[in-house]
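Complex shown without one protein chain; remaining protein chains in place.
Take a look at subunit A:
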Amino acid sequence: MNFLNRAWRYVTRKMSKSILLGITFFMIGNLVLIGLGISDAANNAKTLTRRSMRAVVNYEVDNQKFWEYTDSLESDEERTEAYKNYPKIEKEIALKMAKDERVKAMNYSASSPMYSQGFDNVPLGNEEKKAENGGGGAVVMQDGTQMEYVEPNIMIQTNIVPETIEFVEGTNTIVDGRMYNQNDIDNASPVAVITKELADVNGLSVGDTITLSSTDKNQMEYLLTMGITEEMTKMDLEIIGIYNTKADVDPNDQRFDWMSAYESPKNFVLIPGSTYAQFNYASSKASYDYYVSQGNSDMYGEEPTVETSYYANKVVYLLNEPLKVDSFVDDYKSELKDYTFLNANNEQFKKLAKPLDTLSLFANVIVWIVTLNAVVIISLVTALTLKTREFEIGVLLSLGVSKVKVVLQMFVELLIVAFLGFTLAVGTGSLIAGQVGKMVLDFQQSNTEEEITTDDNYYSWVGDQNYFTEISQDQLLENYNVSISVWIILQIYAMGVAVVFISIVVPSAMIMRLNPKQILLA
């Protein structure tokens, strides 16, 4: 008749007490299950949504913050000085982050709209509408002259590494020839990779040469006055590869009727970043020399170099796991210079997930309150019943049963009842938790009237692509599904053991003070 046997017999033979205690555990179990179920569902919904999102982190200039800083400056001189040191992304830091094992690909990308010379762009299908809407227009130059504005039609996309996100993700695939490689980048080779559609429209193939110009011929006359020759505005590029892209413009986009041809991914021409840097440098240097000759070098800032002639608005990192985004940001944010930051689109996600976070918090608070109450209630019940069991304890002690074994017996008694109560609660809790979870979420949503906006810091530059996955709150909440998992069941049993363990502490102290003579011979 060891303490386990005694515990079992006590529980089964003191049925009314066991049932009452069992009901208490059952109710506690249900409440905790609801709490844990809701909390788990909220976290799961966030995790599932996160997993479905692109694992993208942008290294960007925090324009908003910098502008707030310049606005706070007192004089125009200070502001001018500040703008001369406009924050920029640091190539060294960008490359360091690119080497992180979590990074699958990096787009350290500069892009620029260009004019095709001797070949056509791929039509978007909005040309007629655009003509009706009055495309083009006049441009007023610095010297006051007006000239007809002709839209660029090709977009060059560059990168400082050959492995671009689009190729790694499979959005782009080479169908003929090859992508530019590190050798091309190192040598600033005048090579290009064009889309299959662009090749088909113009009958181009690998080995052909295309010419792109940064300037429309109407503007050439003006540029010549600034020392920029026609030669400097043109790029002759050998086609080394043709690729297929899944990316395309959306005809349902509100802007579609006004879209320029260069905005279509079919009109993107991929060239090495170094090639573009060299090209840019030539005209930048000429322009700088012109301003110096005019005695206006201050307008230009520092003398351009090939390095400074390549500027990316942001660096985009594609990570191998969406759930590693936050840790990646945390690991590198301290290394960034002022007014630059790592944007994981968290703000938008946080706003979308706010009802779930509130729900999770609420559920966790419930779990804690119920658990603490459970400890208090069970402690009290055990302590109070201890008075009625003093005689039994005295008998056991007089037989030489150690106090530890007496405490263990009571611990096991509570465990048996808790196990039964929680096991029943697992059955009912899984049914109740789903209903209550949905009800609380509906209530929470009806009380949340916050407008969800996209990331405030997103300032679109020409050629910028948004790599973040746009999600709606509905998509997020679709993943909210309260169910009682094995993990939750294990948690509730672990909690049960903990509650019983803590609840037995006070009664144990009382038992330890008991003296068999006082009990039995009083």
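Just so it is clear, a contact is a pair of C-beta atoms (placed from the backbone, for glycine too) under 8 Å apart; a residue touches a chain by one contact, two chains touch by 3 or more; residues count from 1.
Definition applied: contacts and distances are computed from a predicted model.
Student: UniProt name of the unshown chain, from "Glycosyltransferase family 2 protein", "Putative ABC transport system ATP-binding protein", "HEAT repeat domain-containing protein" or "Na+/H+ antiporter subunit A"?
Tutor: Per the UniProt record, that chain is "Putative ABC transport system ATP-binding protein".
Student: From the listed residues A:V56, A:I89, A:L396 or A:V500, report the one that touches the chain absent from this view.
Tutor: Answering carefully, the residue with contact to the hidden chain is A:L396.
Student: May I ask you to list the residues on subunit A that touch the chain which is not drawn?
Tutor: Where subunit A meets the chain not shown: residues 1-2, 6, 9-10, 13-14, 391-392, 394-402, 515-517, 520-521.
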